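For this depiction, one protein chain was excluded, whereas all remaining protein chains were kept in their positions.
Naming follows writing order (A, B, C, D and E), and every chain is counted from residue 1.
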Amino acid sequence: MPIIQINLLEGRTTEQKRKLVVNVTEAVVKSLDVKPDSVRIILQEMTKQDYAIGGVLAVDNKG
Amino acid sequence: MPIIQINLLEGRTTEQKRKLVVNVTEAVVKSLDVKPDSVRIILQEMTKQDYAIGGVLAVDNKG
Amino acid sequence: MPIIQINLLEGRTTEQKRKLVVNVTEAVVKSLDVKPDSVRIILQEMTKQDYAIGGVLAVDNKG
Amino acid sequence: MPIIQINLLEGRTTEQKRKLVVNVTEAVVKSLDVKPDSVRIILQEMTKQDYAIGGVLAVDNKG
Amino acid sequence: MPIIQINLLEGRTTEQKRKLVVNVTEAVVKSLDVKPDSVRIILQEMTKQDYAIGGVLAVDNKG
Partner (left out) sequence: MPIIQINLLEGRTTEQKRKLVVNVTEAVVKSLDVKPDSVRIILQEMTKQDYAIGGVLAVDNKG
């Protein structure tokens, strides 16, 4: 029954997302002792105009 | 004052969304005894690359 | 597959929540043509110290 | 460490978002006495088909 | 219409939350040119068992 939302910057390939949901599901299953089928993951992509650290948009971050 | 977020797979028409927000608002109003105008609904569409059950992306689900 | 989160002020009884999830599930099922079992609802109660409209906490709202 | 998500209707310029994250970060820093670098902001744009008040989608609101 | 959710570690006083919602509302109003009454803020307190950076729960962080 765990429901997981992952916010990440845009630009990952479907292959990377595939790996991500496999690995996170496995991590949750072995940590909480739940069935794989009960794990739901929502990926939420953010553009670089839509994420900021310390008041600086990712698009403006030259660090 | 209830704030409702609904995550759903992409591909619904505006007409379906129209029906959805009418019906959900009505359901909330009659269950919680609040005024319709206090109910806010956010629809969040997910692509099939961005939702997984049991570690399988919706785009890969042949079930 | 719809995942629904409802933020509401604390103080509802279990009976009210029971009614709420039945009615909202029904509303989603008939609007989106999905199976009841695919609908997941998370209720998130907020204290009156944790919700504000127009910069005023619910606990301070004498309106 | 505060993590802030702001849902807003689409259509803001990058310049407006830039101002928004600067001002909100500043507001959080001075209210909670945290370091600017610990403040993370996620902007989530909604289309007018994806937001409703009182059961009416923003796209249908002629008010 | 902006809906803002702020996740913060538990332990703030009501007075601090009062200041926080006033200041954040003001920041949003002046950045987006919206009316104060349209700004809704949800505060979500996390215990130190419920927040982690780099795989370390806040309760275990001796840094």
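Keep this in mind: a residue touches a chain if its C-beta (ideal position, glycine included) is under 8 Å from a C-beta of that chain, and two chains touch if they have at least 3 such contacts.
If you're wondering where the values come from, they're calculated on a predicted model, not measured in any experiment.
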Q.
Counting contacts across the full complex, list the positions on chain C that touch the omitted chain.
A. 14, 17-18, 21-22, 24-26, 36-45
Q | Residues of chain E (touch criterion as defined above) contacting the omitted chain | A | 7, 44, 46, 49-57, 59-60
Q.
Just checking the interface: what residues of chain A touch the absent partner chain?
A. 1-9, 12, 16, 19-20, 23-24, 26-28, 30-32, 51, 53, 58
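By definition in this document, only the chains that are shown with their structure count from here on.
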**Q.** Pair of chains joined by more contacts [C-beta pairs], B-C or B-E
**A.** B-C
Q.
Quick check: how many Å separate the C-alpha centres of chain A and chain C?
A. 25
Q) How many angstrom lie between the CA centroids of chain C and chain E, rounded to a whole number? A) 20
Q. Counting only residues that touch at least 2 other chains, which ones in chain B make the list?
A. 3, 7, 24, 26, 40, 42, 44, 51, 53
